[in-house]
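Structure below; questions to follow.
The complex is shown incomplete by one protein chain, all other protein chains being positioned as in the whole.
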Amino acid sequence: MSATAAKKQKPLKRHPSKLKKMSAYTILAIILISIMAVLFAFPLYWIITGSFKTGAAINATTPEWWPSQWVLTNYQKLFAGKRAPLWQLAVPFGSKFSANGEPVYFSVGPMAPAAIRWMINTVFMAVMSMILTCLTAAMAGYALAKKRFVGRKLLFTLIVCAMALPKQVILIPLLREMSALNLYNTIWAVIFPIVGWPFGVFLMKQFSEGIPTEMLEAARIDGASEARTFVKIVLPMVKPGIGALAIFTFINSWNDYFMQLIMLSSTSNLTISLGIAKLQAENSTDFGLIMAGAALAAVPIIIIFLIFQKYFTKGIAMGAVKG
Amino acid sequence: MKNCISRRSFLKAAGILGAAGALAACGGSSSTSTAASSTASSAAASAAGTGASIKLWTYPIGGWGNDETVQNLISSFNAKYPDIKVTVEYLDYTNGDDQVNTAIEGGSAPDLVMEGPERLVANWGAKGVMAPLNDLWTDDAKKDIYASVESACHNEKGDYYEYPLCMTAHCMAVNMTKVKEVGADQYIDTDKHTWSTEGFLNTVDALYKGGYENVAAIYCSGQGGDQGTRAIINNMYGGTFTDAAHTKYTADSAENIKAIQALYDAKGVNFDPSINGGEEITLFRNGTLQMAFCWNIAQQLNADTAAAGQTISGDEIFPMAFPTESGDPKLCGGIWGFGIFDNGDEAKIKAAKTFIDFIAADPAQVKDSVLASTYFPVRTSVGDIYAGNEVMSEYSKFMGYLGDYYQITPGWTTARTEWWNMLQRVGSGEAVETAVKTFVDNANAAAAAEA
Partner (left out) sequence: MAAKTAMKEPKRSSALVRRETFASYCFLLPSLIFFLGFVIYPMILCVVTSFFDSTMNRADIFVGMANYKTLFADPIFLGALKNTFVIVIVSVPITCIFSLWVSSAIVDLPEWATSLFRCVFYLPVVTGSVAVTVVWKWMYNNYYGIFNYLGKSLGILDKNINWLGDERFALGCIILILLTTSVGQPIVLYVSALGNVDQSIVEAAEVDGANDFQCFWKIKWPAIMPTTLYILVITTINSFQCFALIQLLTSGGPNHKTDTIMYYIYYTAFKQYKYGYGNAMGVVLAVIIAILSAVQFKMGNKDN
């Protein structure tokens, strides 16, 4: 259904005749919306220009709308800061195996500025959450939609109730649990709760319901194993759903701040959001440096967004059709 | 969508929660271990060291917030003790406390922490998460370290949770160029850095009338710099923050109420709940505010955004003692040193003690460690490390104004949070008497609970 909806969209969408008879209201609305749009784009504009301003210009009481002098000092300062190995992966539950009970780290790469490391941590966190969520949710969603089993209704009820649950509610127990599992201050402590959030399962269940039962029956009669059926029939059919969920999870985990704040503590383990917050707390005197950090956080994902804009918007919209 | 929730299944859901929890408890640890074991063998190398590895977390205590400086100190430590690996994390005063508290709850508290007795003794020490340092406090050490400092480093039972390195006196600062411009320098004793309460209020008024709308701010958004707001209020009419025995809070005295009221009424002084101490300093440096209450020598020497001792526009920053009627200011002291978190690992505690002993007690090293902080030594044996340094010699005048170190009164953490709330309530118009009373009630309740 979703696939057909996407196809239908094109021919139906624009009617040239519509454009001619733009009413006064429409023109007024467009003007208003344009003003709003400027307001919405302003923070980003200010981050990017601010990151190139001198200290005096950025602290000026009369705002300097366009940098009178472009400098790179803020970025130099950002990259001259603390250093960390370019890439370091905490092996989950590693301390359970290591001889001295210390966490096991797998480090690669030269020492790099911490800000770069934060970026890498964030990308890893978002991508890992995305992959794990999509994988587990696709499997679970299929089972919930297409299988009859004991406890199905109950599980679904649990999922719906837990979906709206803010993570802050379980903050203290979760912290203790992560500590007991020796996951505190590793990126996994942020990833696992994201994967556990049942929205993905809910979404994939809605998508999986669109799979014709006859196809599954046919596969079963042909003697295909459960795993084979899932890979060969189910996965291709819920692909658009996985795409939607992937985008949704990626953006959500990228923007998640709370879990990171609670679970991560060492400078080299921070994410970029936390890193900026830390920069702000440490250097409230140096707004230019903070802007440089914010620009570093914002620009890559915006570029990704602009390149994949079509997929993003389609993906997001598709989630709604099924949700 | 087919599945709607019946009440029965909702109840069933609640009933099965218990079983699910048990399942999750084993599921959580066993299932993922298979995934981990394949990589664990290949990755074990980096963490395995010969000696102990300790984590030091430090608040921005002068130069101890600067990575380069700290790494140098650690290298000199490693020159003598190559087996002990020290990794450093830097905390800030905005989120640092929360970060340490989450780490304690997350079972990953650092081994070593650098801060003052208000946190090490009165907070984490009182909570029982610190290891006592009694063996470091040898008789020699007790003789060498100022008695006033020593008394702040232990609890009532005599257990030491802090080993001090450096100290300073917190003061305030004025934009001298602007003060002279409005002709208010007549109120200031530039030699002794003192002024009378009346002179202070006159200066504020002169600056305000001279066109400076924002003269000073009683910042109260939270964490950090609380000593500044306490000191201005206590000093103005000779009030105290706690009783002499450090058992209860006395901020509701007539002197303090009078001071808060005077500040509230003064034109040009804002009770500002949107900024904290750090932001006040920023506003002072960039010329928005003409006075800062959150000041000390490290701020005076800071050259991040402008030359040391100057605002961004080049105005002269002049450090001042807090104004008094008596002419005898009582400045809040800052004492900083090390504490050890008891993480149950004797080897680490031992390694951490070795570190403290080297950095803060080794006669060959202490001077460098103190110099790194830009503060003053706590030991008589170190001597005048700033001889010939004009700024530091001038600043050392403030050390003579040091008052009582009351920051180890029980219930301190609560008192600090409540203090901000009190200032915020005053700022939004609540009567000073009522606001102060609420503060004292809550703080004393916490003190009673902890004592």
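In this document, chain identifiers A and B correspond to the written order of the chains, with residue numbering beginning at 1 in each.
One rule holds for everything that comes next: a contact is a pair of C-beta atoms (placed from the backbone, for glycine too) under 8 Å apart; a residue touches a chain by one contact, two chains touch by 3 or more.
Here the structure is a predicted model, which means the values were calculated and not measured.
When the omitted chain is restored, the residue from A:L78, A:V91, A:A114 or A:A140 that touches it is A:A140. Where chain A meets the chain that is not shown, the touching residues are 5, 8-9, 12-15, 18-19, 23, 26, 29-30, 33, 36-37, 39-44, 46-47, 50, 59-63, 132, 135-137, 139-140, 142-150, 152, 155, 158-174, 176-177, 192-193, 195-198, 201, 209-213, 226, 230, 251, 254-255, 257-258, 261, 272-274, 276-277, 280, 287, 290-291, 294-295, 297-298, 301-302, 305-306, 309, 312-314, 316-317, 319-321, 323. Listed for chain B, the residues touching the missing chain in the whole complex are 1-5, 10, 17-18, 20-21, 23-25, 27-28, 31-32, 97-98, 101-102, 104-105, 127-129, 213-214, 220-223, 270, 272-275, 283, 286, 288-289, 413-414, 417, 420-421, 424-425, 427-428.
We adopt the following convention: only the chains that are shown with their structure count from here on.
Across the complex, chain B meets chain A through its residues 1-3, 5-6, 9-10, 12-13, 16, 20, 28-29, 32-33, 35-37, 39-40, 42-44, 46-48, 53, 60, 65, 67, 87, 89-90, 92-95, 99, 102-103, 105-108, 276, 278-279, 281-282, 285-286, 288, 304-305, 312.
Remark: chain A residues 55-56, 59, 61, 81-82, 89, 91-94, 96-100, 102-107, 151, 153-154, 156-158, 160-161, 172, 175-182, 184-185, 206, 209, 262-263, 265-267, 277-278, 281-286 touch chain B in the complex.
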